[in-house]
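A single protein chain has been omitted from the complex, and every remaining protein chain is retained in its original position.
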Amino acid sequence: MTSTKKFIGEGFDRIDGLLKVTGAARYSTDYPVKDLVHGVLLKSEIASGKIVDIDTTAAEKSPGVLAVITHKNCPKLNERGGVRGGAMLQNPNIDHHGQTIGVVVAETFEQARAASRLIKVSYEKAEAKTDFEKYAANPIPSRNPGSADSVRGDVNAAMAAAEFKVEAVYETPIEHHQPMEPHATIAVWEGEKLTLYNPSQIVNGAQSAAAGALGLKPADVRVITPHIGGGFGSKGGIWSNMILTAVAAKIVKRPVKLALTRQQMFNTVGLRQLNRQTMRLAATKDGKLTAVSHETVTHTAIRDEFIEGCGDCSKIMYDSPNSFISYRHVPMNVILPTFTRGPGKAPGSFALESAIDELAHQLKIDPVEFRLRNEPAKDPSNGKPWSSRKVAECLREGARIFGWNRRKMEPGQNRQGNYLIGYGVGCGTYPARQRDTSANVKLTRSGNDVRAVIELAASDLGTGTHTILAQTAGEVLGVPFPNVTVTIGDSSLPPAAGSVGSVGAASFANAVNDGCVKITDELIAKSAKQFFVRPTAAEMMISENLTEFETRVDAKAPANANDYSVHSFNANFAEVWVNESTGMVKVPRFVAVTAAGRILNPKTSRSQIIGGVIWGIGMALTEESIVEPRYGNFITRTFADYHIPAHLDIGDIETIFINEDDKIVNKMGVKGIGEVGIVGVAGAVANAVFNATGKRVRHLPITPDKLL
Amino acid sequence: MAEEFDDPFEFELSDDEKALLEDLPGLSEIGESRRKFIAQASAMGLGAVAINLVAQEQLFAGLKEIDELELVPIAEENAVAVKFKVNGIEKSLTLDSRMTLLDALREKLGLTGSKKGCDHGQCGACTVIVDGRRVLSCLTLSAQCEGKSVTTIEGIATGEKLHPIQAAFLKHDGFQCGFCTPGQICSAVALMDEAKNGEASYVTADIRSRGRSMQLSDEEIRERMSGNLCRCGAYPNIVAAVKEVHTGKPANGVAWQFVGEKKEEIDASF
Partner (left out) sequence: MRPFKLVRAADPASAVRTVSASPTTDFLAGGTNLLDLMKEDVLRPAQLVDISRLKLSQIKAANGGVVIGAMASNTDTANHPVIRQSFPLLSQAILAGASGQIRNMATNGGNLLQRTRCPYFYDTSMPCNKRSPNSGCGALEGINRNHAIFGWSEKCVAVFPSDMAIALSALDAVVKVIGADGKSRPIPFADLHRLPGNEPEKDNSLKHGELITEIEIPKNNFADRSYYLKIRDRASYAFALVSVAVAMETKGGVINGQPRIAMGGVAHKPWRAYEAEKFLAGKVASDEHFKLAAEAEMKAAKPLEHNKFKVELGKRAIVRALQMAMSGGKA
């Protein structure tokens, strides 16, 4: 049986859904492995200095304990083998509170945890840089050319000449990814071959990090991760916990399971750094921007640098002849920051979209109209043409569907009982890219029943990768949707890009598309027949009487993509209700309009956009992590202190996609939506809070105390 | 700026890996669970694709089907003997007194559907139903379950038929990564009874009037589900799923709009 049905763009249910609603989907720690023992991490209780002595005697004698691994007995590892954040037990140095300083392995989890409490560590403390306030006045430039000052025209002159201008500081706090599945590994050795059940957004990246750190051939490391319990950037890189689990398994000669505790998730796997952003905007009386300046001061780790690109949106969102983007940072005794959903753009857009709102208010121009007046015809940062840019459509359609015309220009004018109601808008953007990815396409036939197996080392962290690839393959091959098996999350499959930076869908789907086109071409070429109408691969299998046929494709990004500026865009509309007595804010209604090229599956895409909006609402209203300036640990160290949004925090979220046919971005026209969904959201919420109350909160999150 | 992760492309399949891939058993060898899931999938009107995923996982993990782990005898500290029912089946275990119900389910009974999200009662991923009430298995000692009846996500479906809440989660896409899902579903299943019993919540308009059966508003569902955190942000979809089962009427759940000028579709096959 063959099919010429359209699957791409249809809202299919997730094909892994049945596994997930029955508890059968296996995450890293769910694999039943024989002779398994349990590891726990030991953490530093100081922020800076070194370990003078570490007494493990009592722990080693504790019931069930198999090994205690510290810097004193840890085998030599390659610290520059691709693992982020160091902490590989190679020396006694301490760079941050909560740094991993040991592993305890025991027969049971309880035995390992109890034994870890018996270890006595003596430290020599050094002065710790843990108080951002103390160092923020004297930050240093980046070592990375990508974070160098970006200058166009003369912002200072434009500011001095302008009648209408905004100069203000916006701040977003440290945030944590906190996927529901903590980072966890089961490590199994068979001779010199290592299998790691480990949640990894970049499957081959985890393989290469393990091989690099442990001095193994990549072919001897297999990473298995078909389902990932969320990642949001924290499972993009590999942190020392995975490597140390492998080390522990080698030492005790048994498979080891090691999961981070939720508390350890705060100080082991990166974070979104605090960003203090000074915005300067200037405009003419008729609402034309003349200056956009975005200066970020942030912090990074003592040894390694990571700076998220808060100024990225400011470079390209609005047309301005004068622009200045800069980054300065303070190395601190806090864990290395890393990519976090909408890296740079999410906190950066809060600053930009708030400042735009402030300037629009000053100009007495509607904020939607103000944005429309500053739409750039080409990328202002490099003069390249857009592959496609539908910000104006996002704004216009969003305003229509949201009912933006009911918004009062003056704040504090919309009241219902004890609530002040406000509307706010905020835009966002994220680059779109396709990365090199390979895939196997395998066809089998029995009678007229043709089946396809698609194999690649892609990942699915809840994004719907399994489903969109089955849709793509089924449609292109002419194979019925249920006859497609998608096998991903295994590093032994053809190498693939990661589910990071919104490259996953474009890279994976284009590779599968290319592979399916290629196998069809090969089947046609193999045949002696001539075709006026191109047959499907499934039809060829039947007509050529083949039982098995397969191919492998190595898909590349389109060669001309660099000639264009290629981005997803959105516009977000928020309605907030502020309780005038208590300062508590709710967001009963939100409209997110996204222009992100071709939507492969609107059902899963909608969910991902909603997820981004909820992340943005968390950023706006609830999420904040605070470093104890004297000790360097997080005061917010559990889900009871670090508030990710709960069910009751979230109201109705409407999801609109703009039809966008972008043939430049890649063959499939896919831009990616995972990152852009959060960008612009916090700004929309904060702008709505201003519209409701007249209070401009420039320091997130907007907790009740800030609205009194 | 170091904008993105470096993607490693230097990998080539080794001969060993190729051999391993070739040695994998075919889909026909999947056995009972495949048949079970086919039946469920057909009952749900789903395709066979989900079934293939079950197959794939087992293939690639190199695993046999395991209902219960072989228990490795370990000298338990402060061992306690405990008997309780799990998904209708009587279990007798000898456990370390410290072992939580969550760890017993996952590590001793091979029931890994219940998840350890925080281990401190702050996320709800470990939610199970004990004697008809939803509780957190991470804050329950196994020994406290003596004589009780525990239902986990693995026991929510009846035989091969999904519970309506499970079906509604599928329909409304009530999850992304799926890690909080077992807890959300157990919570939602128990919630149906709480509403039938007329139990109140903090957002119940009039706490003093006590009916037998309550019709829950969206806000009521949200408040009652707030003990189950979801970081992917599936909340609106979960609320729609719960509402549909609670009211028995199709909920305005998954809906999206495409707007703007529509050009000719890209032909993906060339």
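Each chain gets a letter, A and B, in the order it is written, and its residues are counted from 1.
The rule is short, and it goes like this: a residue touches a chain if its C-beta (ideal position, glycine included) is under 8 Å from a C-beta of that chain, and two chains touch if they have at least 3 such contacts.
These numbers come from a predicted model, not from an experiment.
Contact with the omitted chain, checked across A:K315, A:R435 or A:R637, is made by A:R637.
Annotation for chain B: contacts to the undisplayed chain at residues 77-78, 80, 96-98, 100, 119-121, 124, 127, 133-136, 138-141, 143-144, 187, 190-191, 194, 197-202, 204-208, 210, 222-224, 226-229. In the full complex, chain A makes contact with the omitted chain through residues 45, 63, 97, 110, 113-114, 117, 417-419, 581-584, 586, 622, 626, 628, 630-631, 633, 635-638, 640-641, 643, 645-649, 701, 703-705, 708.
Methods note: only the chains that are shown with their structure count from here on.
Between chain A and chain B, the centres computed from C-alpha atoms are 23 Å apart. Residues 1-11, 13-14, 16-17, 20-21, 27, 33, 37, 40-41, 44, 46-57, 60-61, 63, 66, 69-70, 72, 74-75, 77, 96, 98-99, 103, 106-107, 110-120, 122-123, 125, 152-154, 156-157, 162, 166-167, 169-171, 173, 175-182, 185, 203, 219, 221-223, 225-239, 254-266, 268-270 of chain B are the ones touching chain A in the complex.
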